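Okay, so here's the structure we're looking at.
All protein chains but one are shown in place.
On to chain A.
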Amino acid sequence: MPIDVLMPALSPTMEQGKLAKWLKKEGDSVKPGDVLAEIETDKATMEVEAVDEGTLARILIGDDTDNVAVNTPIAIIAEEGEDVDEAARAGPKESAPQGGSSQEAELAEEESSGSASGSDSAAPAAPAVARSANAYDASDEVPEGTEMVDTTIREALRDAMAEEMRRDEKVFVMGEEVAEYQGAYKVTQNLLQEFGERRVVDTPITEHGFAGLGVGAAFSGLRPVVEFMTFNFAMQAIDQIINSAAKTLYMSGGQLGCPIVFRGPNGAASRVAAQHSHDYAAWYSNVPGLSVVMPYTAADAKGLLKSAIRDPNPVIFLENEVLYGQSFPVPKLDDFTVPIGKARVHRKGDDVTIVSFGIGMTYAIKAAEELAREGIEAEIIDLRTIRPMDSDTVIASVMKTGRCVAVEEGFPQSGVTAEIATRIMEQAFDYLDAPVARVTGKDVPMPYAANLEKLALPNVAEVVQAAKAVCYK
(Lines give C-alpha, C1' and ligand atoms only; values in the text may rest on other atoms or scores of the structure.)
Protein backbone atom coordinates (compact mmCIF):
# COMPACT_ATOMS: atom_id res chain seq x y z
CA MET A 1 0.00 0.00 0.00
CA PRO A 2 1.37 3.45 -0.85
CA ILE A 3 2.75 5.39 2.10
CA ASP A 4 1.84 8.94 2.99
CA VAL A 5 4.70 11.18 4.02
CA LEU A 6 3.39 13.52 6.69
CA MET A 7 4.41 17.03 7.64
CA PRO A 8 6.54 16.46 10.74
CA ALA A 9 6.66 18.48 13.95
CA LEU A 10 10.07 19.64 15.16
CA SER A 11 8.88 19.84 18.73
CA PRO A 12 5.80 18.88 20.71
CA THR A 13 4.60 22.50 20.54
CA MET A 14 4.88 22.97 16.76
CA GLU A 15 1.53 23.14 14.97
CA GLN A 16 2.49 24.22 11.48
CA GLY A 17 5.47 25.14 9.38
CA LYS A 18 6.65 26.06 5.93
CA LEU A 19 7.50 23.47 3.33
CA ALA A 20 10.57 25.24 1.97
CA LYS A 21 11.72 23.00 -0.83
CA TRP A 22 11.79 19.49 -2.16
CA LEU A 23 15.18 17.83 -2.61
CA LYS A 24 13.66 14.81 -4.37
CA LYS A 25 11.26 14.98 -7.29
CA GLU A 26 8.41 12.78 -8.40
CA GLY A 27 9.69 9.55 -9.84
CA ASP A 28 12.90 9.51 -7.76
CA SER A 29 13.61 6.34 -5.88
CA VAL A 30 14.15 6.87 -2.15
CA LYS A 31 15.47 4.83 0.73
CA PRO A 32 15.42 5.30 4.50
CA GLY A 33 17.59 8.18 5.59
CA ASP A 34 17.34 10.07 2.27
CA VAL A 35 16.51 13.72 2.73
CA LEU A 36 13.24 14.40 0.95
CA ALA A 37 12.55 18.01 1.74
CA GLU A 38 13.37 20.93 3.96
CA ILE A 39 10.86 22.50 6.29
CA GLU A 40 11.09 25.75 8.20
CA THR A 41 9.55 27.22 11.30
CA ASP A 42 10.27 30.56 12.87
CA LYS A 43 13.01 28.80 14.86
CA ALA A 44 14.82 26.45 12.55
CA THR A 45 15.17 24.64 9.26
CA MET A 46 14.93 20.87 9.37
CA GLU A 47 15.22 18.05 6.91
CA VAL A 48 12.48 15.53 6.29
CA GLU A 49 14.02 12.10 5.90
CA ALA A 50 12.44 9.11 4.23
CA VAL A 51 11.67 6.24 6.58
CA ASP A 52 10.52 3.91 3.83
CA GLU A 53 11.96 2.57 0.62
CA GLY A 54 10.26 3.07 -2.71
CA THR A 55 9.52 5.69 -5.33
CA LEU A 56 8.36 9.21 -4.68
CA ALA A 57 5.07 8.86 -6.52
CA ARG A 58 3.51 12.23 -5.96
CA ILE A 59 4.27 15.48 -4.20
CA LEU A 60 1.08 16.80 -2.63
CA ILE A 61 2.37 20.09 -1.29
CA GLY A 62 4.83 22.03 -3.38
CA ASP A 63 7.90 24.11 -2.62
CA ASP A 64 7.55 27.30 -0.64
CA THR A 65 4.18 26.59 0.95
CA ASP A 66 3.50 28.38 4.23
CA ASN A 67 1.42 27.21 7.17
CA VAL A 68 1.38 23.49 6.45
CA ALA A 69 -0.27 21.83 9.43
CA VAL A 70 1.64 19.11 11.22
CA ASN A 71 0.64 15.62 10.03
CA THR A 72 -0.70 16.83 6.68
CA PRO A 73 0.27 14.34 3.96
CA ILE A 74 2.90 16.11 1.86
CA ALA A 75 3.85 13.30 -0.50
CA ILE A 76 3.12 9.69 -1.42
CA ILE A 77 5.74 6.98 -1.67
CA ALA A 78 4.99 3.86 -3.69
CA GLU A 79 6.64 0.84 -2.13
CA GLU A 80 8.81 -1.47 -4.17
CA GLY A 81 6.69 -3.46 -6.61
CA GLU A 82 3.78 -1.07 -6.47
CA ASP A 83 2.48 0.81 -9.46
CA VAL A 84 3.81 4.35 -9.10
CA ASP A 85 1.14 5.96 -11.26
CA GLU A 86 -1.57 4.08 -9.46
CA ALA A 87 -0.23 5.26 -6.10
CA ALA A 88 -0.03 8.83 -7.34
CA ARG A 89 -3.57 8.76 -8.64
CA ALA A 90 -4.99 7.24 -5.48
CA GLY A 91 -4.04 10.27 -3.43
CA PRO A 92 -3.46 10.37 0.33
CA LYS A 93 -5.35 7.99 2.58
CA GLU A 94 -7.35 10.58 4.39
CA SER A 95 -8.42 13.97 3.18
CA ALA A 96 -6.16 16.07 5.30
CA PRO A 97 -5.88 19.74 6.03
CA GLN A 98 -4.10 21.74 3.37
CA GLY A 99 -2.26 24.92 4.23
CA GLY A 100 -3.65 24.35 7.67
CA SER A 101 -5.59 26.85 9.63
CA SER A 102 -4.87 26.83 13.32
CA GLN A 103 -8.10 24.93 13.91
CA GLU A 104 -6.98 22.20 11.58
CA ALA A 105 -3.61 22.14 13.23
CA GLU A 106 -5.32 21.57 16.52
CA LEU A 107 -7.33 18.78 15.03
CA ALA A 108 -4.24 17.14 13.68
CA GLU A 109 -2.62 17.43 17.04
CA GLU A 110 -5.56 15.94 18.82
CA GLU A 111 -5.66 13.03 16.47
CA SER A 112 -1.98 12.46 16.87
CA SER A 113 -2.08 12.46 20.62
CA GLY A 114 -3.53 9.03 20.20
CA SER A 115 -5.34 8.41 23.39
CA ALA A 116 -8.43 9.95 24.78
CA SER A 117 -7.36 11.10 28.20
CA GLY A 118 -7.61 14.87 28.22
CA SER A 119 -4.71 16.78 29.64
CA ASP A 120 -6.97 18.84 31.87
CA SER A 121 -8.85 15.97 33.46
CA ALA A 122 -8.52 15.93 37.22
CA ALA A 123 -5.76 13.93 38.82
CA PRO A 124 -6.96 11.00 40.89
CA ALA A 125 -6.80 11.56 44.60
CA ALA A 126 -3.73 10.39 46.43
CA PRO A 127 -4.19 6.91 47.81
CA ALA A 128 -5.78 7.06 51.21
CA VAL A 129 -3.21 6.56 53.92
CA ALA A 130 -4.62 4.82 56.94
CA ARG A 131 -6.65 7.81 58.04
CA SER A 132 -7.53 7.74 61.68
CA ALA A 133 -7.62 10.51 64.14
CA ASN A 134 -5.86 8.12 66.48
CA ALA A 135 -2.38 8.94 67.55
CA TYR A 136 0.30 6.33 67.03
CA ASP A 137 1.16 4.70 70.33
CA ALA A 138 4.93 4.34 70.51
CA SER A 139 4.77 2.79 73.96
CA ASP A 140 4.14 -0.56 72.27
CA GLU A 141 7.58 -0.43 70.68
CA VAL A 142 9.28 -1.59 73.87
CA PRO A 143 7.66 -4.49 75.75
CA GLU A 144 6.94 -3.78 79.38
CA GLY A 145 9.69 -4.83 81.75
CA THR A 146 12.45 -4.54 79.12
CA GLU A 147 15.81 -3.68 80.65
CA MET A 148 16.98 -0.23 79.57
CA VAL A 149 20.66 0.53 79.15
CA ASP A 150 22.07 4.06 79.07
CA THR A 151 23.65 4.49 75.67
CA THR A 152 24.99 7.46 73.77
CA ILE A 153 23.53 8.24 70.38
CA ARG A 154 26.97 7.60 68.90
CA GLU A 155 26.97 4.04 70.31
CA ALA A 156 23.35 3.45 69.41
CA LEU A 157 24.02 4.29 65.75
CA ARG A 158 27.11 2.10 65.69
CA ASP A 159 25.20 -0.78 67.29
CA ALA A 160 22.42 -0.42 64.73
CA MET A 161 24.86 -0.68 61.83
CA ALA A 162 26.76 -3.58 63.42
CA GLU A 163 23.57 -5.54 64.08
CA GLU A 164 22.32 -5.03 60.53
CA MET A 165 25.70 -5.96 59.08
CA ARG A 166 25.67 -9.19 61.07
CA ARG A 167 22.14 -9.86 59.90
CA ASP A 168 22.61 -9.13 56.19
CA GLU A 169 25.76 -9.68 54.17
CA LYS A 170 24.55 -7.14 51.60
CA VAL A 171 24.88 -4.26 54.08
CA PHE A 172 28.12 -2.31 53.91
CA VAL A 173 29.28 1.08 55.16
CA MET A 174 31.18 3.59 53.07
CA GLY A 175 32.30 7.17 53.48
CA GLU A 176 35.19 9.39 54.42
CA GLU A 177 37.18 8.16 57.44
CA VAL A 178 34.66 5.49 58.34
CA ALA A 179 37.20 2.65 58.54
CA GLU A 180 40.74 3.18 59.79
CA TYR A 181 40.02 6.53 61.43
CA GLN A 182 36.96 4.92 63.10
CA GLY A 183 34.65 7.68 61.87
CA ALA A 184 35.20 11.43 61.83
CA TYR A 185 32.80 11.56 64.81
CA LYS A 186 33.62 7.99 65.91
CA VAL A 187 30.20 6.73 64.91
CA THR A 188 31.68 3.78 63.00
CA GLN A 189 34.00 2.77 65.82
CA ASN A 190 35.17 -0.85 65.63
CA LEU A 191 33.17 -1.66 62.52
CA LEU A 192 36.37 -2.15 60.51
CA GLN A 193 37.73 -4.48 63.19
CA GLU A 194 34.61 -6.64 63.11
CA PHE A 195 33.68 -6.58 59.43
CA GLY A 196 36.92 -5.90 57.58
CA GLU A 197 37.74 -3.54 54.76
CA ARG A 198 35.46 -5.23 52.24
CA ARG A 199 32.40 -4.05 54.18
CA VAL A 200 33.73 -0.90 55.82
CA VAL A 201 35.07 1.20 52.99
CA ASP A 202 37.10 4.39 53.30
CA THR A 203 36.42 6.62 50.31
CA PRO A 204 38.29 9.54 48.80
CA ILE A 205 36.84 12.97 49.62
CA THR A 206 34.58 12.88 46.58
CA GLU A 207 30.96 12.95 47.71
CA HIS A 208 29.45 13.21 44.25
CA GLY A 209 31.33 10.16 43.09
CA PHE A 210 30.93 7.88 46.08
CA ALA A 211 27.27 8.77 46.60
CA GLY A 212 26.65 7.83 42.96
CA LEU A 213 28.71 4.68 43.38
CA GLY A 214 26.58 3.77 46.38
CA VAL A 215 23.39 4.33 44.40
CA GLY A 216 24.70 2.10 41.60
CA ALA A 217 25.55 -0.61 44.13
CA ALA A 218 22.02 -0.30 45.56
CA PHE A 219 20.47 -0.59 42.07
CA SER A 220 22.48 -3.77 41.79
CA GLY A 221 20.98 -5.15 45.01
CA LEU A 222 23.43 -4.25 47.80
CA ARG A 223 22.36 -2.20 50.82
CA PRO A 224 24.87 0.59 51.21
CA VAL A 225 25.02 2.85 54.25
CA VAL A 226 26.72 5.97 52.95
CA GLU A 227 28.10 8.26 55.63
CA PHE A 228 28.55 11.93 54.85
CA MET A 229 31.01 13.59 57.21
CA THR A 230 28.28 16.19 57.39
CA PHE A 231 25.21 16.74 55.26
CA ASN A 232 26.69 20.06 54.23
CA PHE A 233 29.06 18.05 52.04
CA ALA A 234 26.18 16.04 50.62
CA MET A 235 25.38 19.14 48.58
CA GLN A 236 28.11 17.88 46.25
CA ALA A 237 26.14 14.67 45.89
CA ILE A 238 22.60 15.97 45.90
CA ASP A 239 22.06 15.25 42.19
CA GLN A 240 22.76 11.56 42.75
CA ILE A 241 20.56 11.52 45.86
CA ILE A 242 17.58 13.16 44.22
CA ASN A 243 17.81 12.45 40.50
CA SER A 244 19.24 8.94 40.74
CA ALA A 245 18.26 7.49 44.12
CA ALA A 246 14.85 9.06 44.70
CA LYS A 247 13.37 9.03 41.19
CA THR A 248 14.50 5.82 39.56
CA LEU A 249 11.85 3.53 41.07
CA TYR A 250 9.14 5.75 39.59
CA MET A 251 10.89 6.32 36.30
CA SER A 252 11.42 2.59 35.88
CA GLY A 253 7.76 1.81 36.50
CA GLY A 254 8.65 0.04 39.74
CA GLN A 255 11.49 -2.11 38.37
CA LEU A 256 14.60 -0.60 39.88
CA GLY A 257 14.57 0.24 43.57
CA CYS A 258 17.34 1.85 45.56
CA PRO A 259 17.76 0.44 49.08
CA ILE A 260 20.31 2.91 50.41
CA VAL A 261 20.80 4.97 53.58
CA PHE A 262 22.54 8.33 53.46
CA ARG A 263 23.45 9.27 57.01
CA GLY A 264 25.58 11.74 58.93
CA PRO A 265 25.42 14.84 61.09
CA ASN A 266 23.12 17.61 59.92
CA GLY A 267 22.44 21.15 61.09
CA ALA A 268 24.33 23.40 63.43
CA ALA A 269 27.16 22.04 65.55
CA SER A 270 29.09 24.65 67.48
CA ARG A 271 30.90 27.62 66.04
CA VAL A 272 31.42 26.11 62.59
CA ALA A 273 29.70 28.92 60.67
CA ALA A 274 27.34 28.97 57.72
CA GLN A 275 28.88 26.34 55.41
CA HIS A 276 28.97 23.68 58.13
CA SER A 277 25.71 24.41 59.99
CA HIS A 278 22.90 23.96 57.48
CA ASP A 279 19.85 21.91 58.43
CA TYR A 280 18.65 20.06 55.31
CA ALA A 281 15.54 18.41 56.74
CA ALA A 282 13.20 20.62 54.73
CA TRP A 283 15.18 20.17 51.52
CA TYR A 284 15.06 16.39 51.42
CA SER A 285 11.53 16.27 52.79
CA ASN A 286 10.41 18.07 49.64
CA VAL A 287 11.24 15.10 47.42
CA PRO A 288 8.86 12.22 46.66
CA GLY A 289 10.81 8.98 46.59
CA LEU A 290 12.83 9.74 49.71
CA SER A 291 12.13 8.97 53.35
CA VAL A 292 13.64 11.46 55.78
CA VAL A 293 14.37 10.48 59.35
CA MET A 294 15.67 12.75 62.11
CA PRO A 295 15.70 11.08 65.53
CA TYR A 296 16.21 12.73 68.88
CA THR A 297 16.71 9.89 71.41
CA ALA A 298 19.29 7.12 71.28
CA ALA A 299 16.58 4.45 71.22
CA ASP A 300 14.93 6.08 68.22
CA ALA A 301 18.32 6.56 66.58
CA LYS A 302 19.03 2.87 66.89
CA GLY A 303 15.59 1.56 66.04
CA LEU A 304 15.12 3.90 63.10
CA LEU A 305 18.57 3.29 61.63
CA LYS A 306 17.92 -0.44 61.68
CA SER A 307 14.60 0.13 59.92
CA ALA A 308 16.25 2.49 57.44
CA ILE A 309 18.87 -0.11 56.52
CA ARG A 310 16.13 -2.69 55.93
CA ASP A 311 13.95 -0.28 53.99
CA PRO A 312 13.78 -0.95 50.23
CA ASN A 313 13.83 2.79 49.51
CA PRO A 314 16.41 5.53 49.85
CA VAL A 315 16.40 6.96 53.38
CA ILE A 316 17.98 10.24 54.43
CA PHE A 317 19.05 9.77 58.06
CA LEU A 318 19.82 13.11 59.69
CA GLU A 319 21.94 13.02 62.85
CA ASN A 320 23.26 15.84 64.98
CA GLU A 321 26.81 16.36 66.15
CA VAL A 322 25.71 18.04 69.38
CA LEU A 323 23.60 15.03 70.30
CA TYR A 324 26.16 12.29 69.52
CA GLY A 325 27.54 12.22 73.08
CA GLN A 326 24.21 12.41 74.89
CA SER A 327 22.98 9.32 76.69
CA PHE A 328 19.45 7.94 76.67
CA PRO A 329 17.97 4.66 77.85
CA VAL A 330 17.96 2.12 75.04
CA PRO A 331 15.98 -1.11 75.33
CA LYS A 332 18.13 -4.21 75.66
CA LEU A 333 16.49 -6.29 72.94
CA ASP A 334 17.96 -8.60 70.31
CA ASP A 335 16.27 -6.80 67.49
CA PHE A 336 14.77 -3.44 68.39
CA THR A 337 13.35 -1.48 65.49
CA VAL A 338 11.24 1.65 65.23
CA PRO A 339 8.92 2.07 62.24
CA ILE A 340 9.67 4.85 59.76
CA GLY A 341 6.81 7.35 59.44
CA LYS A 342 5.52 7.22 63.00
CA ALA A 343 5.76 10.05 65.54
CA ARG A 344 6.11 9.52 69.28
CA VAL A 345 4.33 11.36 72.07
CA HIS A 346 7.29 12.35 74.19
CA ARG A 347 5.31 14.02 76.97
CA LYS A 348 1.61 14.06 77.62
CA GLY A 349 -0.30 17.27 78.25
CA ASP A 350 -3.66 18.91 77.58
CA ASP A 351 -3.00 22.61 77.16
CA VAL A 352 -0.77 23.02 74.11
CA THR A 353 0.93 20.74 71.56
CA ILE A 354 4.60 21.29 70.84
CA VAL A 355 5.76 19.47 67.70
CA SER A 356 9.45 19.09 66.98
CA PHE A 357 12.11 16.61 65.88
CA GLY A 358 15.85 16.01 66.22
CA ILE A 359 17.69 18.61 68.23
CA GLY A 360 14.60 20.84 68.18
CA MET A 361 13.29 18.48 70.85
CA THR A 362 15.83 19.84 73.37
CA TYR A 363 14.13 23.24 73.26
CA ALA A 364 10.66 21.71 73.37
CA ILE A 365 11.44 19.58 76.42
CA LYS A 366 12.99 22.40 78.48
CA ALA A 367 10.18 24.73 77.49
CA ALA A 368 7.57 22.18 78.61
CA GLU A 369 9.27 21.93 82.01
CA GLU A 370 9.18 25.69 82.37
CA LEU A 371 5.58 25.89 81.20
CA ALA A 372 4.58 23.21 83.71
CA ARG A 373 5.93 25.37 86.49
CA GLU A 374 3.52 28.04 85.30
CA GLY A 375 0.62 25.64 85.15
CA ILE A 376 0.61 24.98 81.40
CA GLU A 377 0.83 21.29 80.49
CA ALA A 378 2.37 20.88 77.07
CA GLU A 379 2.07 17.71 74.99
CA ILE A 380 5.30 17.11 73.05
CA ILE A 381 5.22 15.23 69.77
CA ASP A 382 8.57 14.02 68.44
CA LEU A 383 8.02 13.56 64.71
CA ARG A 384 11.09 11.29 64.37
CA THR A 385 10.36 10.93 60.64
CA ILE A 386 9.93 14.07 58.55
CA ARG A 387 8.82 12.24 55.41
CA PRO A 388 6.39 10.49 55.37
CA MET A 389 5.08 12.77 58.10
CA ASP A 390 2.82 11.25 60.75
CA SER A 391 0.15 13.92 60.58
CA ASP A 392 -2.33 11.72 62.43
CA THR A 393 -0.46 11.81 65.70
CA VAL A 394 -0.02 15.57 65.43
CA ILE A 395 -3.64 16.18 64.46
CA ALA A 396 -4.96 13.95 67.25
CA SER A 397 -2.97 15.97 69.77
CA VAL A 398 -4.04 19.33 68.31
CA MET A 399 -7.69 18.20 68.35
CA LYS A 400 -7.19 17.70 72.09
CA THR A 401 -5.23 20.85 72.95
CA GLY A 402 -6.51 23.25 70.28
CA ARG A 403 -3.11 24.95 70.23
CA CYS A 404 0.21 24.19 68.60
CA VAL A 405 3.80 25.41 68.54
CA ALA A 406 6.13 23.86 65.95
CA VAL A 407 9.87 24.01 66.59
CA GLU A 408 12.88 23.42 64.33
CA GLU A 409 16.44 24.66 63.95
CA GLY A 410 16.07 25.02 60.20
CA PHE A 411 15.17 28.15 58.29
CA PRO A 412 11.56 29.40 58.41
CA GLN A 413 10.73 29.71 54.70
CA SER A 414 9.33 26.45 53.32
CA GLY A 415 10.54 24.82 56.51
CA VAL A 416 9.32 21.63 58.13
CA THR A 417 7.33 23.69 60.63
CA ALA A 418 5.65 25.50 57.73
CA GLU A 419 4.48 22.08 56.51
CA ILE A 420 3.24 21.14 59.98
CA ALA A 421 1.28 24.40 60.27
CA THR A 422 -0.27 23.87 56.84
CA ARG A 423 -1.39 20.34 57.64
CA ILE A 424 -2.97 21.45 60.89
CA MET A 425 -4.79 24.23 59.07
CA GLU A 426 -5.98 21.80 56.39
CA GLN A 427 -7.01 18.99 58.71
CA ALA A 428 -7.85 20.53 62.09
CA PHE A 429 -8.74 24.14 61.42
CA ASP A 430 -12.00 23.89 63.31
CA TYR A 431 -10.22 22.60 66.38
CA LEU A 432 -7.74 25.46 66.62
CA ASP A 433 -8.20 28.05 69.33
CA ALA A 434 -5.21 30.04 68.11
CA PRO A 435 -3.07 30.24 64.98
CA VAL A 436 -0.19 27.76 64.91
CA ALA A 437 3.03 29.39 66.11
CA ARG A 438 6.51 28.56 64.84
CA VAL A 439 9.93 28.79 66.43
CA THR A 440 12.71 28.32 63.88
CA GLY A 441 16.32 29.16 63.17
CA LYS A 442 16.63 32.79 62.09
CA ASP A 443 16.54 33.58 58.40
CA VAL A 444 20.28 34.26 58.17
CA PRO A 445 23.37 32.25 57.22
CA MET A 446 24.77 30.84 60.47
CA PRO A 447 27.22 33.37 61.94
CA TYR A 448 30.53 32.34 63.53
CA ALA A 449 30.65 34.71 66.53
CA ALA A 450 29.46 32.94 69.67
CA ASN A 451 26.88 35.56 70.57
CA LEU A 452 25.49 35.81 67.05
CA GLU A 453 25.33 32.06 66.65
CA LYS A 454 23.29 31.83 69.81
CA LEU A 455 20.93 34.48 68.50
CA ALA A 456 20.53 32.68 65.19
CA LEU A 457 19.37 29.44 66.81
CA PRO A 458 15.99 28.93 68.47
CA ASN A 459 15.98 29.01 72.26
CA VAL A 460 13.83 27.80 75.13
CA ALA A 461 12.50 31.26 75.93
CA GLU A 462 11.14 31.64 72.40
CA VAL A 463 9.29 28.32 72.70
CA VAL A 464 7.88 29.27 76.10
CA GLN A 465 6.79 32.64 74.77
CA ALA A 466 5.15 31.08 71.71
CA ALA A 467 3.32 28.50 73.84
CA LYS A 468 2.01 31.20 76.14
CA ALA A 469 0.96 33.29 73.15
CA VAL A 470 -1.15 30.51 71.66
CA CYS A 471 -2.64 29.92 75.13
CA TYR A 472 -3.36 33.66 75.36
CA LYS A 473 -1.40 33.81 78.60
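As a working rule, a residue touches a chain if its C-beta (ideal position, glycine included) is under 8 Å from a C-beta of that chain, and two chains touch if they have at least 3 such contacts; residues count from 1.
As a convention for this text, contacts and distances are computed from a predicted model.
Think of the chain that is not pictured: of "2-oxoacid:ferredoxin oxidoreductase subunit beta", "COG3014 family protein", "Pyruvate dehydrogenase E1 component subunit alpha" or "Aliphatic amidase regulator", UniProt labels it "Pyruvate dehydrogenase E1 component subunit alpha". Only one of A:11, A:139 or A:413 touches the chain withheld from this view, namely A:11. Within the whole complex, the absent chain has one touching residue among A:256, A:425 or A:450, and that is A:256.
When the whole complex is considered, the residue among A:16, A:71, A:337 or A:397 that touches the unshown chain is A:71.
Interface residues of chain A with the unshown chain, by the touch rule above, are 6-12, 32-33, 44-46, 48-49, 51, 70-71, 108-109, 112-115, 117, 121, 123-124, 126-127, 172, 198, 203-204, 206, 208-222, 239-240, 243-244, 248-257, 288-289, 291, 312-313.
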